[in-house]
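A single structure is presented below for examination.
Every protein chain but one is kept in place in this view of the complex.
Showing subunit A:
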Amino acid sequence: MRYAETGFNLEVDLTRGNIEKVATDPRDTALYLGGLGTNAKILWDRVGPEVTPFSPENLLIFSAGLLCGTPATGCNRTILSTISPQTELMAFSMMGGFWAPELKYAGYDKVVLRGKSEKLVYLWIHNDTVEIRDASHLAGKGSVETAEMIRQELKQPKAQVAAIGLAGENRVYYASVEQGRSSASRGGIGAVMGDKRVKAIAVRGTKDINLAKPEEFITLCNDVLAYIKHREDNPIKGVMTILQGLGSPQEMKVHDEKWHTENFMWGNSRTRRKGFWNEEIEEAWTDTLEGARTRLISCFNCPMKCGATISMPGVPTYMMKCFTKLTYTMAAYSDLDFGLRIAQKATEYGLDGFSTPQVMAFALELLEAGILKPDDFPGLPESNEDRFFYLLDMIVNREGIGDVLAKGTYWAAKEIGNGAEEYAHNTIKKHEQLPLKLSMLNPIYFLMYAVGEKINITQIEGQFPQAPFPKREHREKFCEDWIQVPHEKFKQYFIDWELRGENSIPYYPTVEMTCDIVEWQEMMHYIDDALGQCAGLSSFPLKPPYHIHNYPKFISAGAGIDMDEETLSDAAKRYRTLVRAVNIRRGMRREDDRPPENHWKKRFPELEEKLLDGYYQLKGWNKEGIPTKEALEKMGLGYVADDFIQRGILTEDETADVQTETQTQ
């Protein structure tokens, strides 16, 4: 018997309309865990570098994490992987909600879509019955609307539905997949789904998920619940409110938006509005949120309530979580009321809440600068807010200039030319980042932004405080119950970290320390993405209930795979490298590992190179950021090395031996 996982994938060939239930190899689970790990393996094996995002050979994988559907609290992520139209690299976006556990209960770990359907269809998975059904009546419907319609036509109120909106159908490069109260937004996964002509996947399951060592597993779960309670009663002192507790940032609960509105850039990452937040605004925004929010809601098997049901007068109800609350507001220099209204429309269309507002603001900036002409915007409304609604429709319908803007700022700027590229200034690996432009380079964040292949800083950071605490005694206090550290040295790194003076950024943490910190933070995220664990209870917040010391126990007791900290770290490193390898084979190199030019005002080019060198060396990559043969073989990825050598990406005797002096900086 397989434990925690079902041991079966659904392989759906959309071109031929063929569906197969395929047993998977448990050895792959031991090596790559599940979720992101095994997704990366499938993409490596089956999607060559010549495959373009919108070709039938591109795969779109919906995967439950290894522990989804078990009683592990907060373990509910669906990990979607494909080749992104935006970055042309591997995309791996996650969504919370209820879909992944339901898929497990239906008896599958993954749904692998290949080919392309001729007409719009949806997939209905009900335990052993799986059908491809006509979706022509759902064409153009909103993602939330679609989910409801499908539940009704199937008479299955408990079915979980992941759907795209019009943006996905029209292959907008930053289209999302929406589900429950969550969405998989980054990388334009919705566009690939639309390209395959799949409107939705509905799933309902009533089967068991088994555990290898039941009593042990439940004890671990109870410990996690107890720790969640403990953290609720003991918020972390000395950090901003949203970082004090657990869960994904509690944007639906929090009213104090001073930090976000004054530190993030408004427009298309254009201006910072210091002193924006005042009492009047706080009052107005509090009223807006409280008037709109009907209830705080959770994902499957989690008490954290990070999302909310939002009902604005005259606007259909939808669900929201996290920072989308502010992205539209800030892009348009408007207020929260506008933000929540337009977000409803954007959710129905199925769009990435980071990219979309930036693209729209970018278009208006180009108009202001005379790079785009009034002719490009026929019938442009007068008011600022109306213009954003107008642009939203143009983009999603790919009308006129909207057709170009649908490709995101990077590609649109290239096509528009005439100086537009100057305005596409907030992308990493061709994808819009958080609109955060800061002053002094922070070495930890530099590295995370540069090497993060998930293209979203919030999905790389966590564990280590974002800034030093002013007083040493506070730092020492913080370390007292810091059980999550993989190694005691991290405590010392933090204790010695000062706001000013020798031990302050950018030269402290040193290159070596920075690499250690980044590797730890990144590893935790990669583990979460394989297990299907929400980062909000693990890799993202400070002092979370899940960490490197209890994770191996969860995997052993849950999946029955012998695991200790070392094997788990090795596995995470293995599939992290495999993600890198997929991207390297697609042409990604050191040059792509960099944050936007204007991300910090004070830059330190030499230090930045050293940071990259140090990180590459720690990972066993050569100077170009390519994993070496030796490192690959050590990780059991000899097949990647062979492929690289055959393609001339690597030579036989290349080493990771880059400037060792960086390590003693």
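The criterion applied here is as follows: contacts are C-beta pairs under 8 Å (C-beta built on N, C-alpha and C of every residue); 3 or more make two chains touch, one makes a residue touch a chain; residues count from 1.
Going forward, contacts and distances are computed from a predicted model.
Chain not shown in the complex: UniProt lists it as "Tungsten-dependent benzoyl-CoA reductase subunit BamC", one of "Extracellular solute-binding protein", "Tungsten-dependent benzoyl-CoA reductase subunit BamC", "Amino acid adenylation" or "YCII-related domain-containing protein". Note on the undisplayed chain: of the listed residues A:59, A:175, A:302 or A:359, the one touching it is A:302. The residue touching the chain not shown here, chosen from A:79, A:144 or A:360, is A:144. In the complete complex, the residue from A:91, A:184, A:228 or A:559 that touches the missing chain is A:228. Within the whole complex, the absent chain has one touching residue among A:77, A:141 or A:181, and that is A:181.
Residues of subunit A that touch the chain left out of the display are 69-71, 73, 98, 105, 144, 148, 157, 180-181, 205-211, 214-215, 217-218, 225, 228-229, 294-303, 305, 309, 311, 317, 319.
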